[in-house]
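Removed from the display is one protein chain of the complex; every other protein chain stays in position.
And then chain A:
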Amino acid sequence: MASLGDLERTVMDVLWAADGPVAAAELRDALADRELALTTVHTVLSRLEAKGFVEHDEARPRRFRPRATREQHAAELMHEVLGASADRQAVLARFVGGVDPEEARLLRALLDGTAPGAAR
């Protein structure tokens, strides 16, 4: 049994791969191996629309298209992660916060200065 999150990702993959807007029935056919009901496809699409990932046009039947490319979503996320200032560290725990080039150079010097053999 596929989770909704998994279905959402699959639907987005189809929309991203498509040349233009896609109708729900076309989506169902594109995912024929999953044997989805049309209502399920509609549920997934309205969830994606509520999250702001897809939009529809006014044609009949309605056709759906992604609001941004996968790369744009990744870039948006990374922009937030990289810009995560001190107070945003509470949102996510980042392995290493950003440092300026001079600090990065000092860190490297610090590590090289204690090369194995030099220490102990």
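The rule is short, and it goes like this: contacts are C-beta pairs under 8 Å (C-beta built on N, C-alpha and C of every residue); 3 or more make two chains touch, one makes a residue touch a chain; residues count from 1.
Please note the rule applied: contacts and distances are computed from a predicted model.
The protein name that UniProt records for the chain not on display, among "Peptide ABC transporter", "D-methionine transport system permease protein", "Peptidase family M48" or "2Fe-2S iron-sulfur cluster binding domain-containing protein", is "Peptidase family M48".
Across A:A25, A:L38 or A:M78, the residue that sits in touch with the chain not pictured is A:M78. Looking at chain A, the residues touching the absent chain are 5, 8-9, 12, 51, 53, 70-71, 73-78, 80-101, 103-108, 110-111, 114, 116, 119.
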